[in-house]
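One protein chain omitted, others in place.
Now for subunit A:
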């Protein structure tokens, strides 16, 4: 299985994502500069956290319009797995690959801590190695993770089981209905504010992020009989 970690000017969790794939899965992984236009050789595309384009204008807004995103849209449409973490989640909403938008945290505070999450849907390519309703611990680090979506879209998302993670403790940013991570309608694009790539060893404080990566590999293997 081949992973691409997209690097935008200002990405700073790209190395964490790369190392997580390398350490947890021992699969092929490449850094891909945002000016590339062909991602057809990759099975999973990872949009890492950071401050793409300095978060100028809006978080993720300019990254969402960079050349590589046309290729991301193309591969997402073809059913490839796409995951956006933190700034990557913001990029996915700005690109229209996921519904809603991310606003300033309600408390105007940058939150950096390990938080409990509830796995709301284990039937996705990213969560099949978790238990339904399991509480896991994953770090967050963001100032603009306050997820917003209008009521009509939210109702559709619920009907379609698109809410994948919710904050299980105190809502750290004011997001609608404690939402921490969602998938698109087809289920192959995941966006989440918490950082699973930073929770892959006990010495990092938690290894609950590992199973997100093992879920991805398991899904790919089942699909390809590998």
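Following the convention adopted for this analysis, a contact is a pair of C-beta atoms (placed from the backbone, for glycine too) under 8 Å apart; a residue touches a chain by one contact, two chains touch by 3 or more; residues count from 1.
Definition applied: contacts and distances are computed from a predicted model.
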Should one name the undisplayed chain from "Malonate decarboxylase beta subunit", "Electron transfer flavoprotein subunit alpha", "Phosphoribosylformylglycinamidine synthase subunit PurS" or "4Fe-4S binding domain protein" using UniProt, the answer is "Phosphoribosylformylglycinamidine synthase subunit PurS"
Residue of A:9, A:174 or A:205 touching the missing chain in the full complex
A:174
Touch criterion as defined above, residue of A:11, A:87, A:105 or A:188 at the omitted chain
A:105
Out of A:61, A:114, A:128 or A:141, point to the residue that touches the absent chain in the complete complex.
A:61
Residue-wise, where is subunit A in contact with the chain that is not depicted?
57-58, 61-62, 65, 93-94, 99-101, 103-108, 146, 148-150, 174
